[in-house]
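Input: one structure, supplied below.
Note that one protein chain of the assembly has been removed; the remaining protein chains are unaltered in position.
In order of appearance the chains are A and B, and numbering begins at 1 in each one.
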Amino acid sequence: MSSLDTTLGHGAPAHAEDNYLTHSHGWKSWLLTLDHKRIGVMYLCSTIASLFLGGFFALALRTELLTPGPTIAMIDHDMYNRMFTLHGAIMVFLFIIPAIPAGLGNFFVPVMLGAKDVAFPKLNLASYHLWIFGAVFFVTAMVHGGIDTGWTFYTPYSVTTPANGVIWATMGVFILGFSSIFTGLNFIVTIHKLRPEGMTWFRMPLFLWALYSTSVIQVLATPVLAITVLLLTVERTLHVGIFDPALGGDPVLFQHFFWFYSHPAVYIMILPGFGIISEIVSVHSRKHIFGYRFIAFSSLAIALLGFLVWGHHLFTSGQSQLASVIFSAISFAIAIPSAIKVFNWLATMYKSSLQLTTPMWYAFGFIVLFLIGGLTGLFLAALAVDIHLHDTYFVVAHFHYVMVGGTLLALFGGLYHWWPKMFGRMYNEFWGKVGAVLVTLGFNVTFFPQFVMGTRGMPRRYYSYLPEFQPLHVASTIGAYLLGFGILLAFVNLGVALFRGRKAPTNPWGGATLEWQCASPPPHDNFSVTPVAHDPYDFAHLKYDEKIDGYTSRRS
Amino acid sequence: MSTAAAQHPHGGDEHGHDPLVAHHFDTAQQQFDSGKLGIWLFLVQEILFFSGLFCAYAVYRANHPEIFEFAHRYLDVKMGAINTVVLICSSLTAAWSVRAAQLGQRGLMIGCIIVTIACAFGFLGIKYFEYEHKIHAGLLWGEKFNPKYAPGDHGDEHGAGGHGSGTEAVHSEAANSVPNPADRSGSPGSHGATAQPEKSAPSPAATHVAAGDAKVTTPRNTSIFFSIYFAMTGLHGLHVIAGIIVYIWLLWRALKGEFGPKQYAAIDFAALHWHLVDLVWIYLFPLLYLIR
Partner (left out) sequence: MNTLVGSMLSQLVIAGSEASYWFPPQASTTAAEVDWVYYFIYWISVFFTVMIVSAGLYFMWRFRSKKTAGAAAAAHNTALEVTWTVVPGILCACIFYFGLTGYMDTHTPPDDAYVVNVTGVKWAWSFTYPDGTVSDTLHVPVHRPVRLVMTSEDVIHSLFIPAFRTKQDVVPGRYTEEWFEATETGEFTIFCAEFCGTKHSEMLSKVVVHPEGDFTKWLSAAGNIHERMSPVEAGELLVKQRGCMQCHSTDGSPSTGPSWKGIWGRGEKLADGSSVTVDENYIRSSIFQPQAQIVAGYGPVMPTFQGKLKDRDITAIIEYFKTLK
């Protein structure tokens, strides 16, 4: 229980305990490691680098949109189209989808299970290498011909556009898809087969339930995307005529295939976030999570219903009216499990011993943003209203609230919650909270005006726009800079903690899940003896110890 | 890949572990079960991967049945049937190799693996002749679709090896009334007539006459059938090639004596995957070759 002396980066003192960071040295010991914790850390670094690249494109786009016509001399129509495509594709495929499952998930799934590693460590490493490989394809697409199709690659535009990076990008998506499939497969087997003594399915931490549901989607939906982008690549190179109407193909079939993956993919992005928020709200409220089973089942319900709603992206595409009606009805059904979670989090906070820590602030920011994102989903699921709002800024704002509000704030919440565990260092609470406020505020200033623009009829993916929309665009751009600054501040605070932070105790928040029994940072093999699991949200046995500024269990 | 991870222990076995069990597993049974679940999930993933193509097939077959009824006659049922038998045999030997490994019958196991590989190569060989014939006959996808003869003639065409003869140019011109929108509406009715050249003598002259009478009219967008045919069989072929690589790797390990009653997981998992590849073909054969 005492890893207090572990340091990071600069040579460990002789009496320091061995941890996963100091276990071996050299770049090979990282790039070829089979340790799930190192793979998780590498995923985090890589996905956050992608976030910055995608964020750079976002700021360039927002700056360009300050005025109705051209604003920055360098950005013309085609450049703008390429930038929003890359912004979307990089954020979705390189950041949002892998960040939480492959980054935080890789690190914490085995530790929360009291296991030494995931079931297939080599496959896990292969997933990461595939990610790198896919990212290289994306960079190639960027510099070699460019890509201007939007991240959705709609046919026949993607088949006919002169931007030749399309093939590179689709092959990149194909490769990243398999990276995602293998991660999901690994987690499902790990959760099924490596649970410790005492951990029944309903004693599993909710983060694991969320990742289990996510993994099911990854394994079931991603292959369909893989075959779709493969067919698109073949269409573009060999002109087989499956999606190209000029050769008798059906371009709307592509949309069905694409969204059969990409709608469930939205839940790949948000479900892990739900899991993190459930952990944070319970631990930092020091109260048992309210309605454990409802939350666990709602994750599964979302994962399964998520496969049946893809057609709500096609209400204006010319699909049959009956199909639209059915997809609309199921889309409303999926709103209910999401609502359950929000109410349960609130009920957990009620009459709790709530700690106003940085993760708690992020969790609250998440609830607000996800609430707005979820409620605006109701507008888009309602058939009559969606016809007006489809492909406008309303949709852009909605999915940013869900995907960025969801994933980014949950990721920050998770990072701030587990940073002491991952790197054995505490961060500055004050600047952590300032970051949380700036991110939440900046986000709202950026995207709330976009709801208004959308209902007023501003279509998305527009390089130039009518002058009447300018005030709202300016507000949105100012918000984007605020958001960018907030994100930077949040990361700088975490980075500074690595070098200046106080050493973290084993259990700084009083969490009852197994990772808090492991040293901070965890040793190479996590646990020398497999621990016995109890109720993950029973905090009664954890008592605050002022000497170590952390909690100790009276149970062992 | 999952099999590889499950088989190879990594890191030290400082806890007095069975050297065949990886350090993060407690027992050999846990390791085997994990591998088994992993390969089943991988198979689920494979089915969904193919499902995209089956879906595309279903959509186009439902929307344009005339294309499928017409164009499937270009395929050689005999070759498809032989290939089906070849694959079923290979599935048998794949399953047998697992049983042999479990019982420790090393020679039988190696023999079964070799037969499986041989069958897989046989399948690809037959597929090669089918593809080669289609490439020569212009039975390709998209704008490359340029049939040199009407369906039902391919036996003659193939057997006599009459590619590039003077008559071909003549009927390619006649039969190739492909982009004829007027044909769209009347297509279902006109297909009764297409059966005619099949019954008549399979000589090039007969085709020419039939084509000249406008009885053999290729439905609009017939090329889509070949797009789907090549996409499905091509992707299946890639899986067969992947299977061959896996089985050669297994053969190498078997020859080194790595497998036995205590360690046969890799053979078991590879056989499961091979059965799936076989199963996909068992669906492809009737869907593509046996329409009507």
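Keep in mind that, in the parts below, contacts are C-beta pairs under 8 Å (C-beta built on N, C-alpha and C of every residue); 3 or more make two chains touch, one makes a residue touch a chain.
Small disclaimer: the values here were computed from a predicted structure and weren't measured.
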**OP:** Would you mind listing the shown chains in contact with the chain that isn't displayed?
**Re:** A
Original post:
Considering the whole complex, which of A:Leu354, A:Val434 or A:Val474 touches the chain not shown?
Top reply: A:Leu354
Subject >> Residue of A:Thr161, A:Ser262, A:Ser278 or A:Thr407 touching the missing chain in the full complex >> reply: A:Thr161
**OP:** Using the definition of touch stated at the top, determine which of A:Cys45, A:Val325 or A:Val437 touches the missing chain.
**Re:** A:Val325
Subject >> Contact with the hidden chain (one of A:Leu308, A:Leu375 or A:Leu489) >> reply: A:Leu375
Original post:
Considering the whole complex, which of A:Thr22, A:Asn81 or A:Asn493 touches the chain not shown?
Top reply: A:Asn81
Original post:
Since one chain has been left out of the picture, which residues of chain A touch it in the full complex?
Top reply: 77-78, 81, 148-150, 154, 156-157, 160-162, 245-246, 248, 250-252, 285-288, 290-292, 294, 316-318, 321, 324-325, 328-329, 332-333, 335-336, 339-340, 342-344, 346-356, 360, 364, 367-368, 371-372, 375-376, 378-379, 381-388, 390-392, 448-449, 452, 455-457, 459-466, 510, 537-540, 542, 544, 546
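One rule holds in what follows: only the chains that are shown with their structure count from here on.
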Original post:
Along chain B, where are the residues that touch chain A in the complex?
Top reply: 1-2, 4-6, 8, 10-11, 22-26, 30, 33-34, 37-38, 41-42, 44-46, 48-53, 55-56, 59-60, 63, 141-144, 220-221, 223-224, 227-228, 230-231, 235
**OP:** Would you mind writing out the residues of chain A in touch with chain B in their complex?
**Re:** 34, 110, 115-123, 126, 181-182, 185-186, 188-190, 192-194, 219-224, 226-228, 230-231, 234, 238-242, 244, 247-250, 253, 257, 525, 530
